[in-house]
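Of the protein chains in this complex, one is absent; all others appear in place.
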């Protein structure tokens, strides 16, 4: 289910909060009972998403402490909903009156006004990427349950603008969290970081791509037809701010290929059947086949430029916008934990829906 | 909502049916009342999806007549659910025992068995693309309502393997239904058709990409956060058989671009605000901005090759599969009406959910 | 979930069809795979609901044969949706023009017009109790799965007008299907039958109450807060045509009692804890406690009287309605299998949602 502010059927997150209101937060429903939760690990995921964490992210200094309000007893899940909030400590630090009546290009200002006839203009309001912190919390809970099933999730940056990780490049997954762009190749990581800084110096921004690999999913997760695992993952990923493309396995490259080139041959080892190649990205017919689930998510460049941009006011008058302050020049490194979180939410929801008796 | 066999919240389709059972069909719920339905137009959409319609599609000769069982009185919608079926006339014409215990690569045989412990092996069963006929019916109802709102949907082929329509190529939308590949450029259409035939001669298959353009959607459709219009469309498209990638607007290309290169500038004409460029593909912050909604869907090559393929049996024994009979070498031309149908379902569902009082 | 025409979350029925359209039917989604289905038993449930089955029901002679269109292979469930239809053979046998523009009191004519601006006036259209046949089919599938879990459902009539079964009356459950009113006490059954016939002779109708007992449900089914098993059952029962009241366990009588009078004391037998009394009707805190689930459903008298009734036309003109033809004077005996069906749907939906790992 992708509802207004809810994702998930049996395991779900309902999210709330504007960037500059008192708090953001959410309710996780369908959490299995009896799971020992490591709240430090939850906070750690939030810290990975947090602004101000590195040389390429905004200096907005939010502590982003999650406060869990329900659903736990002595750190163990009760099976009842996990309510949580994250206070917006930074909410009054800036004057947003300049953009109250201006539509920033490539932002959601105009569309929120068109939909609701009102919007919270302060820092993007509900459309702010700050909202994704709630997703990271829910994902952190989900991944702890998934870990107990042997499922692990790992995302990393494979492209920043023109700098891309290719099939032939070395990857050392232990490097991902060691560099500010979260790329598993040291040289490319350095090139990506340099690229972001160069772009930022020009007051410009840049897009990129995140890959997510999910291992340990047994064959048989996902639903036929509309509830395909691929469809659910695509919807979940595309719901992340700035996401503009999703592909599973070889994805768009498959449109250029012949069938004979992309066969995932089956092999049997002691009765266990698996595929040798993985062009399908671990999902066939919408259902996991036991191989690693692989997906890519494309993010557009950050909309806020540190330069003058011509636009219009909410009454249609031409104006020039000049943004000051703190903004990431590239959202991709911070999107890495968000992609993992969304994948975790979708996978746990599916894990809990197996309908064999 | 993407549930097992249901898509949509307020306007929804619940689908049923195996390829070689008595019938496929579905229930459309949430259809607005008082809409005069052109059933010929519904059948016309089905005919566009039908096998055996052209030189590049399978010769399976199904009449594919939709029978509407409820929800209409004298051709006008009652507001009650539209139940419909499409009989599988062709269901007993072939012997499928050869694949009963063989897992065809890149098909859903193995994954359905893994999930359910049982599968209907005849013609792919529930995993057959035949199921998409139900989507086309629901989409045909939806697009008639949308037409009354001024919304039109148009999909076409932009790539077959290496043959691609580029930005600079001429497009004449009236050509789309005039050639078997549904490409709006005559020369490219001919090249695509030739490509499919050449690939088919080799017993091979090929992938491709479909673009969909939706015009007339006012600014303000879609929901924040998880129910973003882009997320719903991505989920809906990725639920189509063989779909492996979805992008909105400039999509994956945005990952390579700078923010300054992809600004959708606002302009105001007599108080009506719109964007001049359309890199965003008509959706910003998950909500329509009034510009044309543009999305691409990548389809993998058809999994069934007309040549020998090594694989395993369901008990893990190596075997060689040699498929005979009728199979499309490229699914893309027939996917065009399906993409339109899925877009229509999502858009009407959103049109009916505007929550301003 | 109680949606427009859908009930159930993980196991669900989506229903369609008007009384006098080509067919009614539905889609059962979430059916567990690998279950051997006895289609004769499904048809048997339909026959229990069928008009014309006894001396106290309408003589409308519908064969009411269910045709299952999907989801089964050699009689075993595939895990895919069960699509089914029941043709309306009797659909053209009567002239309904007399009521096309008249609002029958206590019927849904006026409210459907108010909601939709259009209605199918033939035999009640979508508001006809004929729609409940689809529920009976889905319930028949559900109860076969439940039977495999040791859960059995048994409903019977406890009141027809003034004739009521009391706590002290003998009950022999084997008698239920032996008399036309489905009462487990022979003398009361005879009195109820006589009462219905006497009422019918006067052109009048009468209400009644159905009790449903569900045994074998283990402790622990149901969800906290909004998804309480009692709440789901209440919603499901109240969705049956003519239902006007639902109570669980001692129900409304509890409003008159003191706490000390209605304690369900716990007892432990070899570690298995259960309640001795059952004032709670097998549900405490919205979750089953392992005791028999007991609920009552009150049905209003049939709205169609065989005498002249003053009413208005759809344009508000006074008129007199005189119904001819075949109508039950009491719906309660035929409601018995419907109550069982709704209970089965709710219980299986909950059985499949246990979220302990």
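Quick notes on this structure:
Labels A, B and C are assigned to the chains in the order they are written; within every chain, residues are numbered from 1.
In this section, contacts are C-beta pairs under 8 Å (C-beta built on N, C-alpha and C of every residue); 3 or more make two chains touch, one makes a residue touch a chain.
If you're wondering where the values come from, they're calculated on a predicted model, not measured in any experiment.
Considering the whole complex, the residue from C:19, C:77 or C:289 that touches the absent chain is C:289. Among the residues C:21, C:139 or C:249, only C:249 touches the chain that is left out of the figure. The missing chain, though absent from the display, is touched by one residue of C:75, C:117 or C:150; that residue is C:117. Chain B meets the missing chain through residues 9-10, 30-35, 79-80, 145, 148, 224, 352-353, 355-357. The set of chain A residues touching the chain not shown comprises 3-6, 14-18, 21-27, 29-30, 33-34, 67-73, 76-83, 85, 115-120, 125-126. Seen across the whole complex, the unshown chain contacts chain C at 1-7, 9, 15, 103, 105-108, 110-112, 114-117, 126-127, 131, 159, 161-162, 199, 204-209, 218-228, 230-239, 241, 243-252, 254-268, 271-273, 275, 279-281, 283-290, 298-305, 307, 309-312, 315-318, 354, 356.
Convention: only the chains that are shown with their structure count from here on.
Because chain A and chain C carry the same sequence, their contact can be compared by residue number, and over half of the numbers here are used by both. Per-chain CA centroids place chain A at a distance of 26 Å from chain B. The geometric centre of chain A is 46 Å away from that of chain C, both derived from CA atoms. Residue positions 30, 33-34, 79-80 of chain C are each in touch with at least two other chains.
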